[in-house]
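Structure, as structure tokens:
All protein chains but one are shown at their positions in the complex.
All chains are identified by letter, namely A, B, C, D and E, in their written order; residue positions are counted from 1 within each chain.
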Amino acid sequence: MNTLTQPQSDTLWHTIRRETEQACADEPTLASFLHLTVLRHQSFERVLAFHLSSKLASPIMDARALYEIYLNALRSDDSIVEAALADIVAYYERDAACDAYSLPLLYYKGFHAIQAHRINHWLWQQGRRTLAYFLQNRASEVFGVDIHPAARFGHGIMIDHGTGVVVGETAVLGNDISLLHGVTLGGSGKESGDRHPKIGDGVMIGANASVLGNIRVHNCAKIGAGSVVVEDVPAHTTVVGVPARTVVGQSGCHMPAAEMDQRI
Amino acid sequence: MNTLTQPQSDTLWHTIRRETEQACADEPTLASFLHLTVLRHQSFERVLAFHLSSKLASPIMDARALYEIYLNALRSDDSIVEAALADIVAYYERDAACDAYSLPLLYYKGFHAIQAHRINHWLWQQGRRTLAYFLQNRASEVFGVDIHPAARFGHGIMIDHGTGVVVGETAVLGNDISLLHGVTLGGSGKESGDRHPKIGDGVMIGANASVLGNIRVHNCAKIGAGSVVVEDVPAHTTVVGVPARTVVGQSGCHMPAAEMDQRI
Amino acid sequence: MNTLTQPQSDTLWHTIRRETEQACADEPTLASFLHLTVLRHQSFERVLAFHLSSKLASPIMDARALYEIYLNALRSDDSIVEAALADIVAYYERDAACDAYSLPLLYYKGFHAIQAHRINHWLWQQGRRTLAYFLQNRASEVFGVDIHPAARFGHGIMIDHGTGVVVGETAVLGNDISLLHGVTLGGSGKESGDRHPKIGDGVMIGANASVLGNIRVHNCAKIGAGSVVVEDVPAHTTVVGVPARTVVGQSGCHMPAAEMDQRI
Amino acid sequence: MNTLTQPQSDTLWHTIRRETEQACADEPTLASFLHLTVLRHQSFERVLAFHLSSKLASPIMDARALYEIYLNALRSDDSIVEAALADIVAYYERDAACDAYSLPLLYYKGFHAIQAHRINHWLWQQGRRTLAYFLQNRASEVFGVDIHPAARFGHGIMIDHGTGVVVGETAVLGNDISLLHGVTLGGSGKESGDRHPKIGDGVMIGANASVLGNIRVHNCAKIGAGSVVVEDVPAHTTVVGVPARTVVGQSGCHMPAAEMDQRI
Amino acid sequence: MNTLTQPQSDTLWHTIRRETEQACADEPTLASFLHLTVLRHQSFERVLAFHLSSKLASPIMDARALYEIYLNALRSDDSIVEAALADIVAYYERDAACDAYSLPLLYYKGFHAIQAHRINHWLWQQGRRTLAYFLQNRASEVFGVDIHPAARFGHGIMIDHGTGVVVGETAVLGNDISLLHGVTLGGSGKESGDRHPKIGDGVMIGANASVLGNIRVHNCAKIGAGSVVVEDVPAHTTVVGVPARTVVGQSGCHMPAAEMDQRI
Partner (left out) sequence: MNTLTQPQSDTLWHTIRRETEQACADEPTLASFLHLTVLRHQSFERVLAFHLSSKLASPIMDARALYEIYLNALRSDDSIVEAALADIVAYYERDAACDAYSLPLLYYKGFHAIQAHRINHWLWQQGRRTLAYFLQNRASEVFGVDIHPAARFGHGIMIDHGTGVVVGETAVLGNDISLLHGVTLGGSGKESGDRHPKIGDGVMIGANASVLGNIRVHNCAKIGAGSVVVEDVPAHTTVVGVPARTVVGQSGCHMPAAEMDQRI
């Protein structure tokens, strides 16, 4: 699945609301949190801006100001909300423990880190570098996920669990990608310029794997957990090891990101 | 050591109090913290509930309510406190830097993450899934440890340092296990059902190692740091590598979790 | 570069101020933060003490008291500030994404973790063990970096990104070292005593690599990402793999920490 | 009304719960607050201890510890809860704007100040003077009501609005008394000893009135707003003025505190 | 002055911005506060909603939610902003210590209390009684000003200093009124119904004066400090005393509220 049509988006939003209403009834301890964060809002974009601002506000960065900054970004660039919705579907379809659309939205810090980055990238593009650095640091402290604001992300991306993920300045991620926790899309060398990986559509990268340097991981490749990749990976292949070598010429599934098969 | 007798538990509790009284006298800056958290309480269970609620409370989740939820759990299920005490002994005996029983209780986030999980598991079993998801997320943010509330833990477990540890929904951990930071007990594939590892008694898993899929790591096996394990590991063997292969047919000690020998 | 002369230090401090003044003008949302943290202070040591106390203060540890403790440490031991300045230069020279001296100071949690540790080490040496344990735990929660207060650090050290870094009690780091995130300088075995690695000058250790036991990584060696090292590494060599083996007899550059070449 | 029978207390508690359930349904923004403060508790005493600890906790005084101190006091001395319930009835019967029993409990700072004082008086009697002074100060900051912990209060007392009320160390208040905001029951002279007013049953004291010195205001007397009383006031009389003089030999109602007639 | 024309409102708003820009330059410690609260906003209504939400937010009432509630009220009822602007002019013209229009907006709690009440009155009219009671209590704690949400306020009202002011449920205030701190517009008797004062245009009421019962203080009357008024006051007269008597048949100025002559 690449992007959602408007009816699909609307359905998703209403499903999230219904799930949240049920949760609200089940757990009164969290009723105001769920009302405040989801139920009182008229649109998904408000929910997203609100919840992210809850996560990253601090005595230095007022929650109201951050909420407005986030809302402004989401309204200025429709593609962020579209991508976030596609990400939610990705978690629901790929993570066997995720049996509700509201779960990634509310409770998965990998999801929060992706969306905070998308907005941070927008701020970066607007020239607000100081604010982007500040928020990158804050996300790194809160989520344990460190994504340079210049990195470019497609849609339908899942970062599972998230802790330890690092994505560098010139990294580019396509669509429908799954990254497990601890994944590094890192640079190589002290010179500036284009020095981080380009990840194709449908790629899955296992836990704690490192992909280093300006290399290309082609569509639907799979990188095993703990592997270290320093050379291009052809499409539909699986690589594994430190350093990684090809183990399967054609990866054993249509789209590794969707299958989430961790066997190597 | 498996479980503590009541006299052993009482002795441990009194030792912790004595250590804390000494710390209180040594460091007046922390005197009220130590009094508030340890010395004013009549029982270990109160200390545990109090300290965990200090760690995980937030503007959304009131510290008093969380303390009561935690205390209620500990009183409803004696085995959680028993297991926590066995865990403290495990840290003391296995971590050479741990020269006081109060250290894991007060300052080791791996220990905090285990105990928060044990209670979260109890909440999960009580059907309070919304609250369990909420607290899993909170623990993941604060400790960098992400344990699905359904995972089952034995006693005498040490998670050293903790950052980056991930344990999946259908994982089962036996007793007297040592996990270093960055260890993943992960699933494989997008289908639900039993898909995470089963870890036997006495197992040690080194830093950043990944054990993936519904496989069995038998008693007293040892998994080297950075290894990726996707197949069963026989008892008393050591495996290492990406992917891991057996390096020692019979691991060179009675119980790797207790020896903590990281050589491979 | 090893240490900075006084004129170099003064120049660095004035450069940081100028950069911050510019950031202040560019981003009024952060103006008071930047004024409060940098511009109103007469010296770099005050800025460092202030910013670290912002990061690690909590309801238990008052920000004013922590600021005074930190300032006292920095005034009692000049070498901490000297080393911190050398670290800033290291980030600037080695991290291609770091194009201003103020960035590591303000926004890099790896830098914050190093400096918090340097002061924590000073507290440890003063016999304030309770406070040192408390602050080690706090840094581990906030930065995801867990450094035992007894570990000894040289100057010119860069910890990039930081999440998941663990450094044990008897580890010793020389000068001009680069550690990526997820690096472990761990012990082996449950016995106390000297049991952690000794890292020579100019060494670079890649992401998620583990160096385990009382071994020696000699000057200007390079350890590949994801590698697990359990034996001494000769000077000017590159090792890689799980377990690591030598891949280059003479590492291909003068000082790997400065080159940051992640290829293996 | 003097004291409530147990069935009356139970009825009152259930009425408060019903009112709160309705408020919870009407105003989801406050649902968790109402659940947390009222609905999840099994008894009125828990609600009272919880809500007062919400009001007076601070970074110095942990909410959990304060809640336990308050709960312990309420359990040790039944008469505090009995008096608090009688106070609620007093507000309901005498304050025309109070059309629900839950209103004083939840929203009237005069009520909060009385109950915080009752417990503070208990602490004072237990010899915990430091804590009592601390909490007196805290209540004075939060409620604008300054009551010395040694002052003795009967039951069925209403302090309306509260701001500016001051009650001195040796003051004694009987039962069924109404004090408006700004009322002072003050001392006279710098010598210690019994130097504050004694207020009889059924007395009403109008806004900003001062009663000064060890004098006696006999049962069912009425003191006009803004008056200054420095001599005994006979029963069933009304006094007014600066200084106050008797305006009505027999106050024109059975119990001024209940009638709340401010005419003079 | 009764109401401002649109050009006057615009001029006032721009003057406030200019004053704030100057303050921002003079006091960098408060630069972000002033930016956050005033300078980044496009309209006065946003500033008002933001600043009031800063004052009254709490762990129970999220600042973002309160800001939205306040903004919604201000947008739904233009007259609140119009009245607030007229109030600012009133402070500027009547309070000799007020030499800038931004001062009441930013720093005068009497002004904050009036505006919080105007919005609370709107909530009351919308049927949100629970929220109105909650916010009345919060304002009473923070400002020491207790205004029943049903009370009706005109425009051009100044409450100077504010502490201790109480205004009852059925009170009605006209336009261009000055109240000093400690003023009570209170009820009389325990019966519900219309029982509080009606205050005409141009009236001034001195510090700590009480006006009690359903009486009428006619236009341009003046009530001396500390007085207690229980009967109607004719227009253009001055009354004083406990109880108050007429001292000047025709008060010695056109509009006492504007003159602020406290002599009696």
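One rule holds for everything that comes next: contacts are C-beta pairs under 8 Å (C-beta built on N, C-alpha and C of every residue); 3 or more make two chains touch, one makes a residue touch a chain.
Computed from a predicted model, the values in this text were never measured in an experiment.
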item	value
Listed residues E:D77, E:E93 or E:E231, member touching the removed chain	E:E93
Selected residue (touches chain absent from view) among B:R40, B:R75 or B:K190	B:R40
From C:A23, C:L36 or C:M158, residue that would touch the chain that is not displayed	C:L36
Absent-chain interface as seen on subunit B, which is shown	28-33, 35-36, 39-40
Interface with the unshown chain - residue positions in subunit E	23, 26-27, 29-30, 33, 54, 93-97, 99, 103, 106-109, 142-144, 161-164, 180-182, 206-208, 224-227, 240-242, 258-264
On subunit D, residues whose C-beta touches the chain left out of the figure	60-61, 65, 69, 128-131, 133-134, 136-137, 140-141, 144-146, 148, 163-164, 166, 168-169, 182, 184, 186-193, 195, 208-210, 212-213, 226-228, 230, 242-243
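Everything below uses one rule, namely that only the chains that are shown with their structure count from here on.
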item	value
Labels of chains that are neighbours to subunit C and to subunit D	A, B, E
Magnitude of the superposing rotation for subunit B and subunit C (Cα, nearest 5°)	120
Pair with more cross-chain C-beta pairs in contact, given D-E and A-D	D-E
Inter-centroid spacing, subunit E versus subunit A (mean Cα positions, whole Å)	49
Overlap residues in subunit D, where contacts from two or more other chains coincide	29-30, 33, 36, 40, 62
